[in-house]
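Only one protein chain is missing; all other protein chains are in place.
First chain written, first letter: the chains are A and B, and each begins at residue 1.
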Amino acid sequence: MSATSTSVNGNGKYKVIGTRPIRPDGVDKVTGRALYGIDMNLTGMLYGQILRSPHPHARIRGIDTSKAAALEGVRAVVTAKDLPPAGADEVISLVEGTFRLTHLRSNILAGDKVLYQGHSVAAVAATSLHIAEEALRLIEVDYEILPDVVDVVAAMQEDAPLLHDDLTTQEFGEDSGKKSNIASHIQFKLGDLEKGFAESDIIVEEEFNTASVHQGYIESHNATAEWKTDGQLTVWTSTQGAFGVQKQTAGILGIPVSKVKVVPMEIGGGFGGKIPVYLAPQAALLSKLTGRAVKIVMTRTDVFQSTGPTPASYVKVKLGADKTGKLLAAEANIAFAAGAFPGSPIGAGAVCVFSCYDIPNGLVNGYDVVLNKPRSAAYRAPGSTQVNFAVETLVDEIAEKLGMDPIEIRLLNAAEEGMRRVDGAVYPRIGCRETLEQARAHEHYQTPLTGPHRGRGIATGFWMNAGLKSTVTASVNEDGTVNLMEGSTDIGGSRASIAMQFAEVLGLPAEAINPMVGDTSSVGYTELTGGSRVTFATGWAAYEAANEVKRILITKAALYWEAKVEEVRFEDGDFIHASDPEKRLSFKELASHLVDLGGPVVGTGAVDPDSGVGGSFTTCLADVEVDPETGKVKILRFTMVQDAGTAIHPSYVEGQMQGGSAQGIGWALNEEYFYSEGRMKNASFLDYRMPTCLDLPMIETVIVEVPHPQHPFGVRGVGEASIVPPPAAIANAIYDAVGVRLRDLPMRPDRIFSACLEKQAATVAT
Amino acid sequence: MSRKLYVNTTINGEEIEFLCEPRQSLLEVLRDDLEMTGTKEGCNDGNCGACNVIMDGVLMNSCLVLAAEAQNRNISTIEGLATPQGLHPLQQKFLENASLQCGVCTPGFLMAAKSLLDHNPDPTEHEVRHWLAGNLCRCTGYDKIVRAVCDAADVVKETA
Partner (left out) sequence: MATVWIPSQMQNLSGGIEQVTVDGSTVREVIANLDAIHSGFRERLCHEDRLKPTIAVVIDGEISSLGLRQKVSPQSEVNFLPAMSGG
């Protein structure tokens, strides 16, 4: 087994931070006790199922649900007619963007048109899952087939079939008035592009394409809804944000948020894909009609065909450098396949494309394009991986042409504090350079790779660090433990990282904190688990809550000693009487006296931290072996270096790095939505081939700690940036191994094999 | 007209009777009828391993087994892995190694790993990876899972 991960200990400054306690929810999750959304079971519950469109683009001329409704065991059928109408200009603002209510509603139940294979058309509730499935087959939908488009470049053409009659291109705050599938265009400019290219000694320009890929969480989407006669709706679901589900569900159903309580169950993976709602409104409508709780769980096929792939992309990049390797000019044209409704992360793609380098002259044009695929959703560093693949391949080509080491050229151009990005923002303190230096110094990079058809590749990536609202409430128990209520659903161990920041402030062991995730009625407003923000922002809220507890406990200690508050200080986990050092109470001792020290000790942290335009950088090293007979790539060795700011729980930081790496490797080599005639042909885990443990080596990790300049503990969000560089690193490694440049993801065996054959043919011809 | 079948089986050492429809899978009966939701559903077509159980010593995707086939069988599920005295070494090592993130694939991995150690108490890293290749995890990149299984094998060997 290869070397274990290297790690750190909070820069040596902390007692709890940097240690590796067992997560508080661990035992429940290894014994099968933890209750996920799919595990909901309520008395008298009905089972719902969704009828989905078999066509990528069609007009609905009529729906006849009478036969389905008449089937024994069927209790209700709903269609778009059961949703309230929405005005064309009504919008819902969520943290991930602003969406037209008409779009959100028609994604839940299609109105006059279906816009992708898998588009929800009707929903049924029955006494058993099997009866609900039978009922779907009895619903008759009269479709008028329309021409479809699933390719992003084709969808941008003037003669492409238009998905929405009323969609016009938005130009960063201005409506162009032009009807198009291009929902928005964004442009960034910096310096003088023409001058930059004119001064360049070397210019590379290429086009890249990436396929739609899915987040691939193992737990399917689900929702259980109970709409009581008093008008109060409760939804139990797996989500990255209970308050986001509340807002979306209320908006789609046209009811106030106060009427919707959302209980976030344990969540079986999200990666950005469990931010939108897909089932809660239908389950709610069915519950309202039947007076029973209704549970809907998606089939895996539905998960693929109806929920958030990350956008497929077309990316064209041109880079210019002088002969020392200094990058002088950069231009990118980026088109993201938003799916059936606008809202791809094109802004993030445009920001991230040149984010790793100090390039004085730049131009970026980004396009958000609708087409006949499911509405895309966020996927780990949304938009960054697609553009990184292009840029990091081209940087490698420049290094090769100049005979430079691929890390040296990156270090020469590395983004640093004070650098102005192409979008105009200036970086605060960041750790781009440090990840490169650590990669260069790593034994992996220092060990030569030998053997035929083997190659090494490197790439650097970036993702931002969202702030956003978070609430934590802490209540001190008389036995010296603390109940911590927080609003961030825990996908990867965040209960632990939040509790540890709380414990650090008060000098408590991590085990003394009992963190719980609250529902929308029991915890303060908290935005989604996403954007690499939970350990950063909810951890910050825990820090604030702990400080409030500390302040209150100081008053309690003063009361206990009948001293003045100013006479009590908190030091090293103890409350101390300043003028009488004999008087010293540990947290636990003081807690045991709280019974007659007045009101309960409750601290709250409610934050909305400004998030820096800095974030987290990653550099990865990939060694591959290409089978020249088949084009199959084997990953021999893989190392991920990431700036975590401060690693709160290093094991879970490593876990994020390893998980992101594995997803990046899957994206690089074999994952894709395989389309034929507008339909996805590989909508199962068998055919949509995610990496298994047999496909991967151990994933070595190096945590770099360049503290976030604002966060009280220097935390940087680490959840996303690790997915960004693997595709480019692997592409560069394949080139190093067999001398072919792959410009389309995934780099399937047949593509590599064909490229090798072409190279051979070209060699023979010359 | 009777539409249900009577099944008598043993689950985690306990004799259990249930009625099921002929079309119901073992997974469905475990989760929806017997309320043993520790066994998870990830795909319902045998491709993710989240629903792994051990039936008469053989690792199975319970979504691919009809409930009626459980008649007179001996089935182990995640609910039976720990004892009142404590966690199984695999469970303990999963916790110590931070081998789970979202945790939804974890019961399946634990049952698969249990089955591996039952068959091969001293597996190499490659043997672990080969045996667990039928289980999908999307969070961890498998690194910490493989380490935990190897660590647990050491413990099981010592205590055997």
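Heads up, the rule we're going with is that a contact is a pair of C-beta atoms (placed from the backbone, for glycine too) under 8 Å apart; a residue touches a chain by one contact, two chains touch by 3 or more.
Predicted, not measured: the structure shown is a model, and the values here were computed from it.
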Visible chains in contact with the missing one: A
Among A:Ile38, A:Cys356, A:Leu528 or A:Val601, the residue in touch with the chain that has been omitted: A:Leu528
Omitted-chain contact residue, chosen from A:Ile22, A:Leu35 or A:Val95: A:Val95
Touch with the omitted chain, as defined above, among A:Gly173, A:Pro256, A:Pro452 or A:Gly599: A:Gly173
Touching the absent chain when the full complex is considered, from A:Gly268, A:Pro382 or A:Gly539: A:Pro382
Subunit A residues touching the omitted chain (full complex): 91, 93, 95-98, 170-174, 185-189, 215, 270-273, 275, 345-348, 350-351, 377-382, 423-428, 463-464, 466-469, 528, 530-533, 608-614, 710, 717, 719-720
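Definition applied: only the chains that are shown with their structure count from here on.
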CA centroid of subunit A to CA centroid of subunit B, Å: 29
In the complex with subunit A, residue positions of subunit B that touch it: 21, 23-24, 28, 31-32, 35-45, 47-48, 50, 77-79, 81-82, 87, 91, 94-98, 100-107, 110, 125, 128-130, 132-147, 150
Residues of subunit A touching subunit B in the complex: 1, 4, 20, 22-23, 25-27, 29-36, 38-39, 41, 129-130, 215-220, 266-271, 297, 299-300, 491-493, 649, 651-652, 654-655, 658-663, 684-686, 690, 692-694, 696, 698-699
